[in-house]
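Sharing a structure, written as structure tokens. Questions coming.
Apart from one protein chain that is not included, each protein chain of the complex appears where it belongs.
Residue numbering begins at 1 within each chain, and the chains themselves are lettered A and B in the order written.
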Amino acid sequence: MSKIVIENLYKIYNEGKDSEFKALKNINLNIEDGEIVIIKGVSGSGKSTLLSLMAAFSKPSRGRVLVDGENISKLPDIFASKFRNEKVGFIFQSFNLIDGLSVEENVVAPLVLCSSSQSELDSKLKNALKLANIEHKKEQNVVDLSGGEKQRCAIARALVNDPSIILADEPTANLDRENSLKFIEILKTFKKLNKVVVVATHDTIFDNLEFIDRYVSIANGEIE
Amino acid sequence: MLNKNFLNFSVKLLLKEKGDYLFSFIIFGFIIFIVTSVLLISESIKRDLLVALQNEGQIIVKNTKGGRYYPLNDNHIDSLLQVSGVDDVIGKVDGYYNFAQDRRFFKIAVDDDLNDTSMVVSKDIYKILKDFKYEKEFNFLIPPKNKLTLQIKDVIDSTIISNNTIFVNEYIARQILQMEEDEYSYLDIVVPNSDEIENIALIIPRIFPNFLVLPNYEIEADYDHLYYYKGGIFMILYIVALISFFILLKNQISSVYGSKRKEIAILRSIGFSIKDIISLKFIQNFLVTVGAYFTALMLSYAYVFVFNAPLLRNIFLGEIEKEVVFTPIFDLKMLVLIFIFTVVPYLASILIPSWRLAIEDVSEAMK
Partner (left out) sequence: MSVFLLDSLVVFLFIELVILILNVISEVIVLRILRYWDFDASNSFQYSLERQNYLVNTIISFTIAVKIILFIFFVKSLDDLTPLVPGAMCATGVIGSNIYGNPLLLYKIFILFLLGVWMIINKLDLASKKLIFLKKKYYLFTVIFIMICIEFGLEILFFTNIPLTTPVFCCSVVFVVENLPFDLTTIDIVYIFYALFILTIVSNYYKKISISFILNILLMFVAYYSVTYYFGTYVYEEPNHKCPFCFLQKDYNYVGYFIWGFLFVGVFFGISPYLIYSIIEKNYERLLKYNTLFLSIFTALCSFFVIKYYIENGVFL
């Protein structure tokens, strides 16, 4: 069975009201283990909406998303959160770090929910910082980081719980070309770690990369 | 969910946002400070009265004649000693000396450790005497025209009991109060078995119908009555203040939480559940309130027992007794009472705002 199965997925905002808007229409998509998928589409096409449903950030209006055979769209909040915490690492366009905390404190945040020992915590933390290549800045407040460093910090946080799925929403939109290329290198690392990676983007830098397994384009909420 | 790492993380977030909680901390601390100070003062006064009472016998009797107090004598003592259950009867001397120059009465009490030429006065009295240039000694005028000069041996702190008192030995006290050798102002009756106090208190008036009989539990109850209702009325007034504070707090929290929506969405996106966010906020507010509670407690102890409660003391003591000091007390029950009174409603009032914050749409993080 596929790692992620998306079946007849609809997302309708403000359903039943005058402002009703169908952001996603009948999406069907299977993603296999270890696959890297790029979702392309113009602004407003529904990329972010799709990712948010895959991460159980929001609930679909119809249809369902199965991860490892489990319908995550119907999970009560406690289980949906647990799913996000354990199986998903999310990388945001605006990095979404918690200002005022250090790199280390930001990266450790997903781990505080389970009662692991200090040494366990430290080793996971160290590992993630190393993978994202941000170890040398670990005590610095995230407000003082450069854009590229911020993203590496966000990546470390996404990796810290060793999730099987990495979702990235416009990861390069706030980066210069050099840092964007670095991100592509990191994608290769993900590939090596055998993670499922889904990147939503309209950045052409992702075009025609040989290690990408699949390109999916989406327009007006439908897969083309 | 309530593990050490989670607690640590909550504290880190709290320290980062301490400015946001400063308002609640200060106002809330102030509220606790006032309520604690008032209760400390009233408890301390009550305690002093009760301690003084414990130094007396289990029953105090006074003689009256024509509705006025009248001295007792050895015959009374002898017949009271006949009552079964009575262990001992001690004649006591006290009374008031009219200090005509300042148109006030000083209470005269007995302290048999003093010799015939010395006396001990309270700070309040010492101040008055000094105003009349009696710095080292004082002349008691005893009609018709005797003069008794006593050295001021010591000046003691004024408590609620001693603030208007001059201590002398029994012989001198009799002279000042013009009492005969076998006259007493009141009698202390010692009753070792507490079950018998009530019964004896009923028997005495049958022997001496003129006697005023005051068993210790009645006096105690009188003190309790006097102070419980003062405390209670104060608490009721205070609830009004508390409620207005919580309305303020709610607005403050809503506005602070409004600016935190993004942060919460971020936490939710990395796996914090609604329950976790509510716990997080609960822990943080608990720490803030407990911090405010202990800070306020320490400040009120200092305010009442070190600085003698300027301003507030006047409500309890009036303007005259300026030098009264409060005896420090530690009453765990009272502290628990204050804790429940203030911290529980505070935490109750943040439950709904915390939940509102926690249910923010996680997709918010993506904007």
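Simple rule for what comes next: a residue touches a chain if its C-beta (ideal position, glycine included) is under 8 Å from a C-beta of that chain, and two chains touch if they have at least 3 such contacts.
The structure displayed is predicted, hence computed values, not measured ones.
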*For the full complex, which residue in B:221, B:247 or B:290 touches the chain that was left out?*
B:221
*asked:* Please identify which residue in B:81, B:190, B:207 or B:340 touches the non-displayed chain.
replied: B:340
*Out of B:278, B:296, B:309 or B:366, which is the one that touches the chain we can't see?*
B:278
_Sole contact to the chain not displayed, among A:7, A:33, A:77 or A:213_ = A:77
*Missing-chain contacts mapped onto chain A*: 15, 59-62, 73-79
_chain B residues that touch the omitted chain in the full complex_ = 39, 220-221, 224-225, 228-229, 231-236, 239, 274-275, 278, 333, 336-337, 340-341, 344-345, 347-348, 351-352, 354-355, 358-359
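One rule holds in what follows: only the chains that are shown with their structure count from here on.
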_What's the distance between the Cα centroids of chain A and chain B, rounded to whole Å?_
62
*Taking the complex as given, what residues does chain A use to touch chain B?*
48, 51-52, 55, 57-58, 77-78, 80-82, 84-86, 90, 92-93, 96-98, 100-101, 105, 108-116, 121, 157, 161, 169
*Using the touch definition up top, name the residues of chain B that touch chain A in the complex.*
1, 3-6, 8-9, 12-13, 16-17, 262-263, 266-276, 361-363, 365-366
